[in-house]
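All remarks here apply to the structure that follows.
Yeah, one chain of the complex is gone here, protein chain that is, but the others are all in their spots.
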Amino acid sequence: MENLIAPLIAAPLLGAAVLLVGGRRLDRAGHWIGVVLSFVSFALGLVLFADLLGKGAGHRTLTQHLFSWIPVAGFQADVTFRLDQLSMTFVLLITGVGSLIHLYSVGYMAHDERRRRFFGYLNLFLAAMLLLVLADNYLLLYVGWEGVGLASYLLIGFWQHKPSAATAAKKAFLVNRVGDMGLSIAIMLMFTTFGSFAFGPVLGTHEEPGLVGDASEGRLTAIALMLLLAACGKSAQVPLQSWLGDAMEGPTPVSALIHAATMVTAGVYLIVRSGAIFNAAPDAQLAVTVVGAVTLLFGAIVGCAKDDIKKALAGSTMSQIGYMVLAAGLGPIGYVFAIMHLVTHGFFKAGLFLGAGSVMHGMNDEVDMRRYGGLRKYMPVTFITFGLGYLAIIGFPGLSGFFSKDKIIEAAFAKGGTEGWILGGAALLGAAITAFYMTRVMLMTFFGEERWRDAPTPSPAEPSVEPAAETGGEHTEPHPHESPKVMTIPMIVLAVGSVFGGAFFSIGDRFLNWLEPVTGHDHGDAPLSAGVITGATMVCLVVGVAIAWAQYGRKPVPAVAPRGSLLTRAARRDLLQDDFNHVVLVRGGEHLTRSLVYLDHSLVDGVVNGTAAGFGGLSGRLRRLQNGFARSYAVSMFGGAALLVAATLLMRAV
Amino acid sequence: MNPVNYLYLAALLFTIGATGVLIRRNAIVVFMCVELMLNACNLAFVAFSRMHGNLDGQIIAFFTMVVAAAEVVVGLAIIVSLFRTRHSASVDDASLMKL
Amino acid sequence: MSAHTLAAYTTSTGEAFQFWVLGTVAVIGALCTVFMKKAVHSALCLAGTMIVLAVFYLANGAYFLGIVQIVVYTGAIMMLFLFVVMLVGVTAADSLKETIKGQRWLALLCGIGFGVLLLAGIGNASLKEFNGTGRANANGNVEGLASLIFTKYVFAFEITGALLITAAVGAMVLTHRERTERAKTQRELSEQRVREGTYIPPLPAPGVYARHNAVDIAGLLPDGTPSELTVNKTLRARGQIRDVSTEALGELRALEQRAEERLERRAIEPETFKRPEEASK
Partner (left out) sequence: MSFPLLTATAALPALGAVATAAVPAAQRTAAKWLALLVSLATLALAVTVLVRFDPDGERYQLTENHAWIRDFGVRYELGVDGIAVALVALTALLIPFIILAGWHDADPLETGSRRWRPTQGFFALILAVEAMVVISFEATDVFVFYIFFEAMLIPMYFLIGGFGDRAHAHGEETAATQRSYAAVKFLLYNLAGGLIMLAAVIGLYVVAGSFSLSEIADARANGTLHMATSTERWLFLGFFFAFAVKAPLWPLHTWLPNAMQEATAPVAVLITAVVDKVGTFAMLRFCLQLFPEASKWATPVVLVLAVISIIYGALLAVGQRDIKRLVAYASISHFGFIIMGVFAMTSQGQSGATLYMVNHGISTAALMLVAGFLISRRGSRLIADYGGVQKVAPVLAGTFLIGGLATLSLPGLAPFVSEFLVLVGTFTRYPVIGIIATFGIVLAALYTLVLYQRTMTGPVKPEVSAMPDLRAREVLVVAPLIVLLIFLGVYPKPVTNIVDPAVKQTLSDVHKKDPRPEVEAAK
């Protein structure tokens, strides 16, 4: 049965290879190849899932050893796959949501002449992401880790003819590279500490502990912090979050799949997977929670200020992942809920993005929400699915977001102590803000008067992302319409998921029991009862919605963004953190390199050329002595003779 | 008087001759100075032969004269032909090999 | 002075006197050789020095060498020099002013340094033992030399002969100019002259239109200017031309004035034809 793991990865990989190498002759059928192959791997995932369910809770781990990858002396890296409950969860999420989004893309990218390549990249991403979650050791995971980075680079920059897209792609890759640095250092540390970096030996299983126990806490903290750095890069956590907003330059399905549902959650996976290490390094855990909490608020605030619908959603993604990281930082109390929120978030956030894509599809690729409004009667399906996703994410009781997020807030309080209160408070506040900005998005898009009627041209401030906007200045009056079936069906499915997912998981602690063997779990002692917390959450939610309604529901929304308060303006610019990067890193780096280039030319090379010039000049001087007059030669001869005599006399004297 | 004085004289003449070689431009005069140097040497040789009481020194001086004669003959011939071609007997003009 | 007295460590006062007098002469001669402006004078000074040296040879008991010095050197070689000076030197009256920068100072420096060194060397050389040529010259200096030359140095001697022959032949080869093309006929020469625009008629004799008819006085042209053509080339080269044309010109001008006053007519401009020497230059 474990032999099915490799095909699981191989299928999309094959697709990528075929589509990218195949050339133009595949242009017509290419996208369907991609879709089929992703569904194939989804099917394989389901089969394996069934197989796992058939086993006892303790033995739900399949490993498949393919071949020895890098065998050098003590350094043994194998290509081995490990399928346990955790990775199984991810496999289903990835392949499931992935397949849906493949399907959606067929419609969305219908008019792009490079659609074949797009699906090639998507398949490549699937393969890499599966490799990431199925790897049995950190080095192999690293391969997948960078693989998804590459795929995201290619997809963000898919419309390469746009400088903004190319830049965004580059930025994403670079920021991720910083994270990858953390990961590779972590691996090196593991190797020097444990002499291995495979999950089995290092982390151990729930019955027999791994090598982690033997290592010093300081060393473990170092490893954990490096892993956290990696997670920050991939999951767009502060301080490495800056790339996610720009990543919205990519086509919307990409934003849905990679930058909302799957890839950005890889960081959470890494932390949860390395739980054993984090459990042994409380300081690192604290750092994780802090990062999570900060990002949670950061993303939420940014989300409030953006008028670009995708960027607003990106902000929300950031903050939702903040929730997950926060939960993961709480240790065994939170691991399960982190993953659970990850899955539910995968549903509703993907749904929301697809909805946004569908809206843009119908709106001439307009992304500025101030140019939307009153769309609910033009695109009902989109409205409904998007609405359900909205309710889910703000944690409307009964929907999936409610369950998962509520659990996380409880867990945060349950951490105990002042930090418990702080974290819990942050989480609550985050819930309120979430409610606010999501409502804002909802209202600005689907309610209010139709601001697109008198929209002259796409505002230069928010350049629209999609390719049709490339057709220059002339702007046709948008006539909103519902998207084709191939796009709406995935949205519907995801909506269903986001409605019932949470309930399905939580009732009877299904998800908890499923994951517990891998991640371990313990109920922290919350200072407040679950009921109180839930109530508080509800209150926050209502407050948030109310404020949003007061601002965007009652009053008409101005078609041009008002100047706004200082905070708003800062938030529009990602809280100035990009400007910081620009000034410090980019400018500084440019100056550094420029001065270095100058130094290399003038100093290092100058020494060499200087020596050469010196010799040239010297020989020029010496040449003067040869003036061609026999008599001056005679003088030198005579002088020489005199010297000889002197020498002989001296010799005699001494 | 100490006959070593002959040697001093020889040295003096030799030096004078050498200096002459260096400062005169006229090839013929240069030649004369060379002859002067040779003669100085001869004087030294003769004085030596007297000191050592054998005639070898004189023999050497004799050979020197012969060689000097040959040298003068050839040298002057060279000067003449040089003068014919370049209408000048200045050693400074014979600098064709200068870059 | 006899051979026995020479054996003594110190020499006779007579020789001392002779040395100091003639030595001074020799040095002066050498210095003149170097510093005389004209090659001929240098040659003569050198000849003097050589004769002095010949005397010293004799004084040192090298009778044969002394004679040879006089005969060969001063007699043959120096005369050879003089011939060459005649062939060449007339135009080669070179100035003593130096053309190469710093050459003279360097030369003097080296010279003095070298001299001082030599003298010092001789000074502290231990030349105490001093056995004269008495025994060596016991049976005649010439015989002594001969016995050495034809025994010990015979090869060198033979080779010297070869050297001399070679030198003679070499000198001939160098100096003898092979005529490559046939000699020009009178006609061709005259035609060439015309073509080159050199002075065509025969050269005027010196002293024409002059107060004197001496060789070294240039004749005057109708306008009273002296014509160098009339003086021997060599004299010209040596610059040994006496010029009397100035007063002659003065008189001429006075005469012309008087002529004008009497005839009331303007002076005829002396027509200036192309000066031959200018043309030849």
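For clarity, chains are labelled A, B and C in written order, and residue numbers in each chain start from 1.
Simple rule for what comes next: a residue touches a chain if its C-beta (ideal position, glycine included) is under 8 Å from a C-beta of that chain, and two chains touch if they have at least 3 such contacts.
Predicted, not measured: the structure shown is a model, and the values here were computed from it.
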item	value
Displayed partners of the chain not shown (whole complex)	A
Per the touch definition above, residue among A:Leu174, A:Leu286, A:Ile384 or A:Ala546 touching the missing chain	A:Leu174
Contacting the left-out chain in the complete assembly, out of A:Asp112, A:Glu146, A:Asp308 or A:Asp406	A:Glu146
Contact with the hidden chain (one of A:Pro380, A:Gly535 or A:Gly589)	A:Gly589
Residues from chain A at the interface with the omitted partner, ascending	20, 67-75, 79, 139, 142-143, 145-147, 150, 153, 157, 160-163, 165-167, 169-170, 173-174, 177-178, 180-181, 184-185, 187-189, 191-196, 211, 214-216, 219, 589, 592-594, 596-597, 600, 604-605, 608, 612
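By definition in this document, only the chains that are shown with their structure count from here on.
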item	value
Centre-of-Cα separation between chain C and chain B, whole angstrom	16
Whole-Å separation of chain centres (CA-atom averages), chain A against chain C	106
Centroid spacing, where centroids are CA-atom means, of chain A and chain B in whole angstrom	99
In chain B, residues with contacts to at least two other chains	18, 22-23, 25, 92
Multi-partner residues of chain C (at least 2 other chains)	100, 103, 106-107, 110-111, 114, 118
Chain C residues within the chain A interface of the complex	100, 103, 106-107, 110-111, 113-114, 117-118, 120-121
Chain C-facing residues of chain B, complex	1-9, 11-20, 22-26, 28-29, 31-33, 35-36, 39, 42-43, 46-47, 49-56, 58-59, 61-63, 65-74, 76-81, 83-84, 87-90, 92
Interface residues, chain B side, partner chain A - complex	18, 21-23, 25, 91-92, 94-95, 97-99
